[in-house]
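The block underneath contains the structure these notes are about, expressed in C-alpha cells.
Note that one protein chain is taken out, while the other chains of the complex remain in position.
Chain naming follows the written order as A and B, and within any one chain the residues start at number 1.
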Amino acid sequence: MRYWLIIIGLALSSSTALAAAPERVKITGDNYAPFYPDKDKDQTLVPDFEMDTFPVTNSSFLAFVKTHAKWQRGSVKALFADESYLENWPAADSVAGIENQPVTHVSWFAARAYCSAQNGRLPTEHEWEFVSRADETRVDATGDLAFNQHVLSFYSKPGGGQIDNINQTSANYWGLHDLYGLVWEWVEDFNSSIISSDNRQGGDKQESKFCGGAALNAANTREYATFMRFAFRSSLKSSYTLHNLGFRCAYDLKSE
Amino acid sequence: MRSLLPLTLVFLLGCQADAVTPIQEPVVAQKAPVQVAIVEPTTGELPGKSIYQLDGSWTTQDNKPLKLESFRGQPVVVAMFFGSCRTACPTIIADMKRIEKAASPEAHKNTKFVLITFDPKVDTPDALKELENKFKLDGQRWTFLHGDAGSIREVASVLNVQYREVSEGQFSHTNLITLLDPNGVVTTKIEGLKMPVEPLVAALNKIAGDS
Partner (left out) sequence: MKSLLSVPLLLAVVGSIGCQKAPPAPAPAAEVAVATPASGVAVALEDIDPATLPVEKAVLGIAPNAAPPITRDHPAKVIVEVEVVEKSMEIATGVNYTYWTFGGAVPGPMIRVRRGDVVEFHLKNRPENTMPHNIDLHAVTGPGGGAASSFTAPGHQTQFSFRALNVGTFIYHCATAPVGMHIANGMYGLIVVEPEAGLAKVDREFYVVQSEFYTPGDYRAAGDQPFDMQRAIKEDASYVVFNGKDGALTGDGSLKAKVGENVRIFVGNGGPNLVSSFHLIGEIFDTVYPEGGSVPNHNVQTTLVPAGGATVVEFKLDVPGTFVLVDHSIFRAFNKGALGLLTVEGEGDKVVYSGLEVDEVYLSDSSPAASAMQKKAAEMDDSIEATMLRGKAVYQGTCSVCHMQDGAGMAGVFPPLAKSDYLMADSERAINIVLSGLTGPIKVNGADFNGVMPPLTNLPDHEIAAVLTYVRNSMGNKDGKTVKAEDVATARAAMPKKLDSGHP
C-alpha cells in the first residue's frame, strides 16, 4: 500500500534495520491466562491475527490525515480528540524532525480511524497483553522475574524527554518491536479495565456502581508492569491525547 | 473458585462499615447547581461535544434502523445495560422510570429514554421488544438499541461507561444514567443505583422547558 511505501522510504534514510523488518507480523494465537481472568475460566483464547511490527509513526499518521481531513489538527471535533491533539507536530501538515517517532497526542478515535483506513483495527486488550508477554525467545516470559523487572524499569523512566524514534528494542518472539520503552499504546477496549471487588461478599456500596456479581481479580499481583498498564488504561477517556500514548494496528486474518 | 485478592476484599468491607459516619458530607455536595443548559439550535452542525456525531448504525426493538442523530431535538435519558443481568440492570430501568415519573409534564411529553445493550448476541431486537413488554415501557418514549461491538464500545467511551464481558453473556459495567441535551451533549449524570434522581430531573425539566 501507498503508506507503507512512504514509511519504508523514510526508514531507508535512517535505519536499515527498519527497512528490513516486515511492516506487520503474524501472531499465532493461543489460550493464555489473562491478568484479569474471566470469572469461570483461567484461560482465554486469542485467535490468530496480524499486528504492526512498530508503533505507528508521525510520518505514517501525517499521510493519513492528509487524505482524511476530518482528522487534521484544527479540524477534529472535541468529542473525538481533546485540545492537545497532535500538538507536538511543528505544523498541522508537518512532522519535520519527528518523522520516525511514534505518533503520540492521538485519541482513541483517531487511532481507530487510522487503523480502519489501513483495513485494520486497534488490537484488543487480550491481543496486546498476549504478545507483550514475549521476550526475545519465549512466548511467555512473565514467569521470569528478570523480565518483569526489565519491563518495570522501562515504565519507571521519567517522562518528559524527547521520545525516541521507533526500532529502539530488538524484536520479541513474534517479531514485534518497541512494545516497551517508547510509548503506551491504545487498545480497542481500553475502557474495559473495570476491576471490581467481589460484591457477593457483602452489602458494600460498590454494588450500586457495578453490575452485581461481576468480580474481577488479578491473577498475579506481582506482575506490577501489567498492573500499571491496566491502571493507565483505566485513567483514559476516548478523547484523551497524551504525550506518551501512541498505538499500532492489528488485522484480522483473511478467512481461508 | 479462584482465590480472591485479599486487598480488594477484606479491607473494603471494613471501609463500608466506616462509611456510616454521623455527618453526611456528600449531601451538601449534591446541592450542585442545576446546570443551566444553553441549548444551541438543534439544526445545522452539531456541537463539537455532541455524541450524535457518532456514526454507528443501530436497530431498535421494533427492528427499525437508527442513527443516534435522529434523537436530536429533545432531551434524552440514556443508560447502558444487558438483558440477562438480573441485579443491576432491572434497577437501572427502575431508576429511569423514577425519572420518567418525576419529570414535569413538559419533560414527560418530550423526553426519550434510551437503553443500549452491551450484549448484541443475546439482546437481539426481538429480545429487546420482549424486555419492553416485560417492564411495561411506553414504546413511544422508550427505545432499546442493538448495535455492533464497535458502535457499543464507542458510545460507552463517550458516556464514560466502562464494561467488560467477564464470562459468556455476563458483563461487568459501570452504572450510569446520563442526560443528553437536545443536541446530544452530556448535561448531567447519575452514578450508581438507587441514587436520588432529583438533580437530574431538575436539569431535565429545565431543558424541556427551554426546548
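Things worth noting here:
Assume contacts are C-beta pairs under 8 Å (C-beta built on N, C-alpha and C of every residue); 3 or more make two chains touch, one makes a residue touch a chain.
For clarity, every value in this text was computed on a predicted model and none was experimentally measured.
Residue-wise, the contact with the chain that is not shown comes from A:Ser153, picked out of A:Ser94, A:Ser153 or A:Ser170. From the options A:Gln43, A:Asn119, A:Ser170 or A:Ser235, the residue with contact to the unseen chain in the full assembly is A:Ser235. Residue B:Thr174 is the one among B:Thr143, B:Thr174 or B:Thr187 that touches the chain not shown. For chain A, the residues touching the chain absent from view are 84, 145, 148-149, 152-153, 155-161, 184, 193-197, 205-206, 209-210, 216, 218, 221-222, 224, 227-228, 230-232, 234-237, 240, 242-244.
We take it that only the chains that are shown with their structure count from here on.
Averaged C-alpha coordinates give centres for chain A and chain B that are 29 Å from one another.
Across the interface of their complex, chain A is touched by residues 2, 4-5, 7-9, 12-13, 15-16, 19, 48-51, 53-54, 85, 87-89, 150, 153-154, 156-158, 160-168, 170-175, 191-195 of chain B.
Chain A meets chain B in the complex at residues 37-42, 77-80, 108-109, 188-198, 201-219, 221, 234, 237-239.
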